[in-house]
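Here the complex is missing one protein chain, while the rest keep their positions.
Labels for the chains are A and B, by order of writing; each one numbers its residues from 1.
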Amino acid sequence: MNALSKPETGGILSLALVIAILPAFLPNSFYFDVVILVGINAIVCVGLNLLIGYTGQISLGHAGFFGLGAYFSGILVSIHGWPPLVALIAGAVFVGVLAYILARPVMKLRGHYLAMGTLGMGIVISIVLNQEGDLTGGPDGMPVDAFSVFGWEPGNELTWYWMVGGLLLIAVWLALNLINSPVGRALRAVHGSEVAASVAGVDVARYKSLVFVVSAVFASVAGSLFAHYSGFLTPSEADFFHSIELVTMVVLGGMASVFGAVVGAAVLTLLPQLLTVFHDYEMLVFGAAMMITMIFMRRGLVPTLQSAFNRWRK
Amino acid sequence: MFAEFLQFLFSGITVGAIYALVGLGFAIIYNASNVINFAQGEFVMLGGMGTVFFIGLGLPMPLAVLLAVSLTVIVGFGLERFAVEPARDAPIVTLIIITIGASIFLRGAAQLVWDRNFHSVASFSGSDPIMIGGASILPQSLWILGCTVVIVIALHMFFNHSMTGKSIIATSHNPLAAKLMGINTSMVLLMSFGLSALLGASAGILIAPISLTYTGVGIMLGLKGFCAAVLGGLGKPMGAIAGGLLVGISEAMTAGYISSAYKDAVAFIIILAVLFLMPNGLFGGRGTERV
Partner (left out) sequence: MKSLFKKAGLTALVAVSAIGLATGSAKAEETIKIGSFLAVTGGASFLGDPEKKTLDMYVEKINSEGGVLGRKLELIVYDSGGDPKKAVPFAKRLISDDKVDILLAGSTTGATMAVIPIVEKAGIPFISFGGAGVIINPVKKWVFKTPHTDTLAVQKIYNDMKSRGISKIGLLSGSGGFDKSCRKNVLDLADGAGMGVVADETHGKGDTDMTAQITKIKNSAGVQAMLYCGFGGATSIVAKNFKQLGVDIPHYQTHGSASKSFIKNADGGAEGVRLPAAALVVVDALPDSHPQKKVASAYKKMYEAKTGSEISSFGGHAYDGLMLAVEAITRAGTTDKAAVLAELEKTNNFIGVDGIYTMSPTDHLGLDEASFVMVEVKDGDWKMLK
């Protein structure tokens, strides 16, 4: 009872409810397709939000981890015939280790140097994926075999929908647990003031590295899922623009708000689909949305609306 | 053998000078405001595409260039006034997203007003290569180098001998003190964006005859310019120039002697190495953390 009354639990239950009833409103597989992509992006954003929102560290290179996870699955499954689940885990482990190695030097950087460092890291990954054409198919990409676990295949969009929906719930649950753990409290201290946190005995560097690794692994797993789901991969999954998209999702939805990340992912994934008729204006609207939210709603959609709602209730 | 080396050096210096101009733009804005303007690359695009547009209207080249530069400077002013100024006190992450948003916005607007195709601009003085020591260099490359030198000297004079230039420097050292001394810091900010736009547009116009121009041309040039600026230690104009040339030459040598495939990665690999070993850039001094 006590657990249920916590706002996070309420949030996770409402998210589960939305996921459960949404299929009733989706007319055909095209709509499922869009919603599945929302889910995949949301998984990345929930992880990235831990980094940006809770530790205040920006990453302009997270698409690189997404791309690595995706290509790990693509290459191991489609070329070397590994079972998809094993490839997914192998990719996540590889990305986790890579992120761990990179975390120390990267997390030492501050402000714009951190932006440059993560940006450079993402771009180098994307260039490698572009250039190693024999493995990755180069700029024009590679096909990826279907996902399967012990011979079972999520054949249609509905099965994929449940799979991604379930994983999103797990991701949100993990993130909430991390935030409400002692580690999480330390993280928030880091965001507040690093000096104060370290004086209070928080091993700042260790926590920052931990979050960096966790967020990279979330991205990698989402990347693997995406690879199998879309059946085709291009290096643009790992490019600078995709990294920016991910950061924008987090910031638009609301930094330091797990559900904000989900909302941000939903808004920015749906936006281009809604704008297809005005496709000419897509970039214009996208850029303007980024600027306007950051200028007028610096805390993002969810926290801003939340406090507006609270004020209204009073 | 030497001719080959010379050839790579020529193309390295040519593109390096462009990176230097873009990097200089980053440095000037950073100096005045502590903001990294990710829309710097779009200034480069606006310069090139603007020139194509005005020439298309039937205007003579010099006038088209002048109009394209003016257009870019106006956009620079607008960017400062409507996007950066309202968020001056925001954290770095927020400012980064605002300027990236601005760059996407400007690119989208350019694609809407113009198009997404490649366009060529005629070389300033013919395209017959000049042979030096068995390697060829284009007259346009000489234009690029010449203009870069002139711009750098002019900037140097501006910062050291003009009142506006000196107030920009003063503001970068201590905004509050500058303000108390009666310097209009908000004007200084506006000026720095205008100046950066001017540099970016010049770079875009100079390179257009060599590499063609299109609405997406600013992305890579902007990022490489950022590399140049960081490599030189953010906010150090001369560092940015050195950084630009270093990136350009390393790229050309990598393409020539190692692998053309990883040419674009060179700038970023250098930057990662430098950041990991010297977190404040090659020529950088103190840290930049704002508490």
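Basically, a residue touches a chain if its C-beta (ideal position, glycine included) is under 8 Å from a C-beta of that chain, and two chains touch if they have at least 3 such contacts.
In this text, all values refer to a predicted model and were calculated from it rather than measured experimentally.
Chemist: Can you list the shown chains that the hidden chain touches?
Modeler: Every shown chain touched by the left-out chain: A, B.
Chemist: Touching the hidden chain in the complete assembly: which of B:F8, B:F26, B:F43 or B:F105 does that?
Modeler: B:F8
Chemist: List the subunit B residues touching the unshown chain?
Modeler: Contact residues on subunit B toward the absent chain are 4, 7-8, 11, 15, 52-53, 55-56, 111-120, 122-123, 127, 129, 131, 136, 138, 209-212, 214, 216-217, 220, 252, 255-256, 260-261, 263-264.
Chemist: Touching the missing chain, which residues of subunit A?
Modeler: 28-31, 33, 130-131, 133, 138-141, 143, 230-232, 234, 236-237, 276-277, 279-280, 282
One rule holds for everything that comes next: only the chains that are shown with their structure count from here on.
Chemist: If you average the Cα atoms of subunit A and of subunit B to get two centres, how far apart are those centres in Å?
Modeler: Chain centres of subunit A and subunit B, defined by C-alpha means, are spaced 32 Å apart.
Chemist: Can you name the residues of subunit B that touch subunit A in the complex?
Modeler: Within the complex, subunit B touches subunit A at residues 30, 36, 83, 86-87, 90-94, 96-98, 100-109, 111-112, 219, 223, 226-227, 230, 234, 261-262, 264-265, 268-269, 271-272, 275-276, 279-281, 287-291.
Chemist: With touch defined as at the start, can you tell me which subunit A residues reach subunit B in the complex?
Modeler: 52, 56, 58, 60, 105, 108-113, 115-117, 119-121, 123-124, 127-128, 131, 193, 195, 240, 244, 247-248, 251, 255, 280-291, 294-295, 298
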